[in-house]
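One structure coming up, written as structure tokens, with questions to follow.
Every protein chain but one is kept in place in this view of the complex.
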Amino acid sequence: MEKGYYFKRIIRSVISILLVITIVFVLVYSLVPRDRIFNSDDTLVKLGGKPDERLQYQMRTWQRLGYIDYENMSNYCASLYDAGSDAINACNVAGAKEEKDFVEKYEGQGYTIQYLPISHSPIASKDRPIALRVVEWFRSLIYFDTPGYVDKELFPDLERKIYFGKTPTGGLAIKCSGCEHKYLLYTDLSFPFIHQHILSLNLGQSYPTFDSLQVLNVISDSQGQENRTETVFEDGHTETSAYKLTACKWKNTLDKLDRNKFQDNYADCAIIKKDPSMMGISFIMGVIALILAYGLGLPIGLLMSKSKGGIADKLGMVYIIFIISVPSLAYIYFFKYLGSTFFHLPTAFPTYGVSDVRSWILPCISLALPSIASLMLWTRRYMVDQMNSDYVKFAKAKGLNQTEIYKKHIFRNAIIPIAQGIPSSLAGCITGAIITESVYSVGGMGKMLPDAINSYNNAMIIALAFLYTTISIIGVFLGDVIITWIDPRISLANKEEGR
Amino acid sequence: MSEKNDLFTLAEFDERESEHIAAPRYSYWKSVWRTFVSNKFVVAVCIFMIIVVLFAMIQPMFSHYDPMYAPNINDPSSKFLGPSSEHLFGTDNIGRDLFDAVWAGARNSLIIGFGCTLINMILGIIVGAIWGFSKKVDVWMIEVYNVVSNVPFLLLAMILSYVLGSGFKSLIFIMCVTNWIYVAYFIRTQVMIIRDREYNLASKCLGTSTWTIITKNILPYLISVIMTYISREIPSNISYEVFLSYLGLGLGQQNASLGRMISAYTSYMTGYPHLFWIPVSLLAIISVSLYLVGQALADASDPRTHR
Partner (left out) sequence: MAEKKIILSAKDIEVKFRVRDNYLNAIRGVSLDLYDGETFAIVGESGSGKSVFTKTFTGMLESNGQVTNGSVMYNGKDLTKLTTDKDWEGIRGAKIATIFQDPMTSLNPIRTIGSQITEVIVKHQKVSGEEAKKQAIDIMNRVGIIDAAKRFDEYPFQYSGGMRQRIVIAIALSCHPEILICDEPTTALDVTIQAQIIDLIKELQKEFKFTTVYITHDLGVVANVADRVGVMYGGQIVEIGNVEEIFYEPAHPYTWALLSSLPQLGVKGQDLSYIAGTPPSLYNVIKGDAFAPRNKYALKIDFEQEPPFFKITDTHYAKTWLLDPRAPKIEKPEAIRNLHEKIAAMTSKGGAYYVEQ
């Protein structure tokens, strides 16, 4: 029964995610004019005087981002003749005889043929159907690293194996030869202590901002200045470097510098930077705000329920009404003004940066304000509900005093629906707070969405939609699981039937 | 003595008299009105709110404020003026009159707030009522609801306004496209709860018509919960408009918007604080008074508060 429920629930969640992403995909890629992605691309501006290159650059970019299939003469010639031969040079000249075959071949395949404005050389392009792109997006979403990754033709002699070993800092590791990553699984002293590269998410490539980076790396890699430290390399030598040696990837060609540092081709290493990632900043900020919210909202709500109708209750209600009815933007600015005028706190996060406590105070408070209000309201309501229940009357008749009744009966019962919301709030921390981060220019996940929208970074938008949706679904699911632990009456399967 | 003994004779028994005692006359709407009016503070807020709303609706008709029209843009002497008799709220960075601007913005906020709430409520109540009464519809709607409720609204709103472009129509569409389903779900739950209450079953058994059950039993109860919902919905819709416009995604450049003003005037917070604080305060005042009046109406329309 229980198992069947979980299965159904997971299937339903997956379907939800699929549907949402499909809808967002269709909306973004079919309704937003594709020219707009170049609105903030400097390269295109530089190519303003060279219409041929400009058009080809656009075509290549669209191809890279998956909008179209694109073919031009140079690729076509390369497929016909050997590199460096006279024939290929002749083929690449505008007006060559192969152009006719090119046009025929691709017209036959349903491509649209265009001619470059100056050289009149033909190019062929075909729109890729949205459905196909959605399917491909999901197919390439999860990626497993295997020893078959490294090109077999280029490196026929490479030994391909998975083996136990140690990291340069002495942690345990499962290593790989032939995979994309050298360290598949390893331990170190930083949270969460066990890390893996076996399975990775491919959320697409960022463009035009953070050009040609993986979207996931943009939001999850550390930011800011390089954090250079004395690093022990695999061969034992030490030097000042910002390389993260456990996150090195295979590189087909090594340059001289690489050869000095590395014994093998795993030389494409991540750079450790000083500031946390976007996700990290949002998460830290969210968790602080959450602690503030629960630390203040719960006790104040309790106090309000105890003095129902009294002064504390009324003051609390004034605050709740203020937060509920006043647009968040207005009160965020109000508190920003208070903080900067009376406490001289910075009004922009980057002013003092990540490492300064002062930077965090105002954003965290403004993030906590609405949560405090809603926790106060709900705690009060649940407490009052419980206080009027028969078992509390009976507990009083049993002779328990007020404190015992609160502690043993009312609070425990009132906390159940509140506990249900904790995972959602915690998950929400990862996705950040759109309003707060925008107002305080915090470089977190929340600010990423409006930024991506304003810069027409479509891949980023899709990726963020995916993350937001997935995380919120997981949060709600965990919340439901949690209440089955605290409340013996509820089993998820029954809840399902109750509908 | 005879008079005294007269007291010890049987009195006339009047059955109606005995029924009369504990059941005073009751009219729902009169009681709603009486309860609402009995709170003087709320009546004052209500009058104030009506004045503000009417002013916001009428003033822009005369001022013809257009954010794209800035004739004094090249005249430094008419920029950043403080409040005066000519410009009640002063002027902004390109010489536009702030008084006209905030009222035009307030009007747009109110139109969005009321308009979206109205559409969501009508759609939501109709769908919710059917949803609550029909088991067949429930099976499907609950799945649709599960999918929709999994999408964070802000994400959807931002993506949609990105896709559809900014403007009045697309903003109203965005704020209604999914939000009605939450209203419908809420109404569905309420309908399900009330539908199966004993007093309705009893009414039905006594042969009361469905119409009477709906108007006398269900509606008075629903009116109160719907009012509670509306009183939160209007400020929240205003808030979304402000926020989306702040990010440049809500109303376009051609429409006056308090959100856009707040975002644009942030940089003058220290130099010309009135530019920033006037729109923010007006926004806060409008939202709070709408919320308070809505809550008071919700309380007044709850039969349990009637005396």
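Labels for the chains are A and B, by order of writing; each one numbers its residues from 1.
Assume contacts are C-beta pairs under 8 Å (C-beta built on N, C-alpha and C of every residue); 3 or more make two chains touch, one makes a residue touch a chain.
Given the structure is predicted, the values throughout are model-derived calculations rather than measurements.
Among the displayed chains, contact with the absent chain in the complete complex occurs for A, B. Although one chain is not shown, part of chain A still touches it, namely residues 389-391, 393-402, 404, 408-409, 412-413, 416, 486-489.
Although one chain is not displayed, its contacts with chain B can still be listed: residues 5-11, 13-15, 17-19, 21-23, 307.
Keep this in mind: only the chains that are shown with their structure count from here on.
Inter-chain centre distance (chain A to chain B, centres taken as mean C-alpha positions): 35 Å.
Interface residues of chain B, counted against chain A in their complex, comprise 142-143, 146-147, 150-152, 154-155, 158-160, 162-164, 232, 235, 238-239, 242-243, 246-249, 259, 262, 266, 269, 276, 280, 283-284, 287-288, 290-292, 295. Across the complex, chain A meets chain B through its residues 12-13, 15-17, 19-20, 24, 27-28, 31-32, 321-322, 324-331, 333-334, 337, 431, 434-435, 438, 449-450, 453-454, 461, 464-465, 468-469, 472-473, 476, 499.
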